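Every protein chain of the complex appears in place save one, which is left out.
Chain naming follows the written order as A, B and C, and within any one chain the residues start at number 1.
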Amino acid sequence: MTRVLLTGFEPFGGEPVNPSWQAVSTLVGGAGGGGYEPVAVELPCVFDRSLPALREAIAAHRPDVVVCVGQAGGRAGLSVERVAVNLVDARIPDNAGAQPLDVPVAENGPAAYFATLPVKACAEAARAAGVPASVSHTAGTYVCNQVFYGLMHLLATDLATEMPGVRGGFVHVPYSPEQVAAAGSAVPSLAIGDCAAGLDALVRIAVEVRTDISVPGGSLH
Amino acid sequence: MTRVLLTGFEPFGGEPVNPSWQAVSTLVGGAGGGGYEPVAVELPCVFDRSLPALREAIAAHRPDVVVCVGQAGGRAGLSVERVAVNLVDARIPDNAGAQPLDVPVAENGPAAYFATLPVKACAEAARAAGVPASVSHTAGTYVCNQVFYGLMHLLATDLATEMPGVRGGFVHVPYSPEQVAAAGSAVPSLAIGDCAAGLDALVRIAVEVRTDISVPGGSLH
Amino acid sequence: MTRVLLTGFEPFGGEPVNPSWQAVSTLVGGAGGGGYEPVAVELPCVFDRSLPALREAIAAHRPDVVVCVGQAGGRAGLSVERVAVNLVDARIPDNAGAQPLDVPVAENGPAAYFATLPVKACAEAARAAGVPASVSHTAGTYVCNQVFYGLMHLLATDLATEMPGVRGGFVHVPYSPEQVAAAGSAVPSLAIGDCAAGLDALVRIAVEVRTDISVPGGSLH
Partner (left out) sequence: MTRVLLTGFEPFGGEPVNPSWQAVSTLVGGAGGGGYEPVAVELPCVFDRSLPALREAIAAHRPDVVVCVGQAGGRAGLSVERVAVNLVDARIPDNAGAQPLDVPVAENGPAAYFATLPVKACAEAARAAGVPASVSHTAGTYVCNQVFYGLMHLLATDLATEMPGVRGGFVHVPYSPEQVAAAGSAVPSLAIGDCAAGLDALVRIAVEVRTDISVPGGSLH
């Protein structure tokens, strides 16, 4: 059975929880219900430690597919990220207090990688499961993008020989309702259960198909 | 035990469902879990029939508290409405094809009524239950506002003698995730279960207390 | 010639300027170009002083039409307000440090007043002049709404005999581009020149016509 490594993040930016880890961790232990073998790992929201932790998780679990997941506070649905850029530009300090500006993720890496998941099919699968989702063309320039780029770079370079054919991508998820309620703010949210159901649906299709569907999903700007 | 009449609406505007009725109907039958006796009635989204249906439901169930609930597509949390205005100005036709413009709800009624629920305590109770919520100062000018105004006018006039002391208010709820997923749009949503939990929390506090809490909850504009 | 009193506000909330006064003050001195005689007065953003200042300005200038204007940071166009509510609920302290919660503007006043300007014609006139504009159904619960309600209450009560037939309303305006640029934020703005042109267009139509146009302009919620 296809083994899927799912990663979520620890809380950051003053939040007590991180919905990416809350959702991902519920997919392990049978909730997903079949079709793939899920493994879940929590990554630190620390620029210096996130990629070593990801590399270690891949080495330990030897997955066929890797889907990293992170919080995108303010977005209303799952964002299946299509583009990882070789840029770190931290708006706020990470959990270790570091705030790198305008540095590459990988010194000699290409400017960007595209996800090797069928991003449009993934978004459609989540929507078919009743969970708002769309393709996104920017994962930002914080630890999420660093992990996304680092993952794709790892798969394309160091692991290309040792573990060929591993596919990877990144999904951003909204705040949970509890986070928004506690903050008293008016931004969108998505229940952890719905978030997990959407992630499960998109992982299943990512496992099943390698060729994306050809439907409009781009952005005018 | 305090009897609470909860109303939701039938679908409108081309939607196959209406989350107000989906959430309200789950509160009947024990899900609410105590503290009040819930009765749920679905209202037509038709200007000519909504208020007769509301009046009939009140006559049939003789509630102590009435909370009408309606869909506010695009909002991110529960909106506890504070002001009902004596104005109907339909942006789209109702389910019977009528589109009244710039007419009063009640010919000789006052310009507005305030809800007689503790609106800030209600919003806080929903948030304490983990559901995004806030006080709103406009319920629009469509069937929702008509029902809200019609309810308050009824309680203040025709029913003031026959059923004195009945309190009432209105709550707007977001789209469900399924609606947003089906539309492929990027607007906020709230799961029906969370919506119902928030409504339940706010109904409980509305039943318990009559004096609102004094905390900032206003709008700058 | 019809005399029109235009009021704007002094800056508040930490802003160095208030676009309502910047725009209104440019309309005096010929920029308006005819059709009415404009008088402009700046009101304090202080709950205790705003209405006395408004009353004094009306007594001094004896206008036929009064259009009060205020800043609505975050809105994208002119908002021609239709409803003033008898409620003060300050989200932030005013310029004198007062933050009244849940008190009426006028102790025994009605719950609300409607503007006596042709609000839909006003919004259409601004749009015809190339300035984004729409009708709004809430002016908030801060000093802007207090002044709007206070104006309508004054015209309906104390001045009804002494100055019968005076009409009034309120318009909210966006931040200026300079404010948004200085804050480094991503909210909408409107240039002071465009704001003034839109206000001029809507004042002209408010002076000319008393019966509003019958077009859809309501809100679903």
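In the analysis below, a contact is a pair of C-beta atoms (placed from the backbone, for glycine too) under 8 Å apart; a residue touches a chain by one contact, two chains touch by 3 or more.
Model, not experiment: these values are computed from the prediction.
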Visible chains that the absent chain touches, using the contact criterion stated earlier: A, C
Options C:Gly8, C:Pro44, C:Pro63 or C:Gly77, residue touching the unrepresented chain: C:Gly77
Identified contact with the non-displayed chain, of A:Ala96, A:Ala112 or A:Ala160: A:Ala112
Touching residues on subunit A - with respect to the absent chain: 13, 70-75, 79, 82-83, 85, 87-92, 99, 101-102, 110-114, 137-142, 144-145, 172, 212, 214-221
Absent chain, residues of subunit C that touch it: 76-77, 126-134, 177-178, 180-182, 184-191, 193-194
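Note that only the chains that are shown with their structure count from here on.
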Chain-level touch network, classified as line, ring, star, complete or other: line
Centre-of-Cα separation between subunit C and subunit A, whole angstrom: 47
Residue numbers of subunit A (touch at least two other chains): none
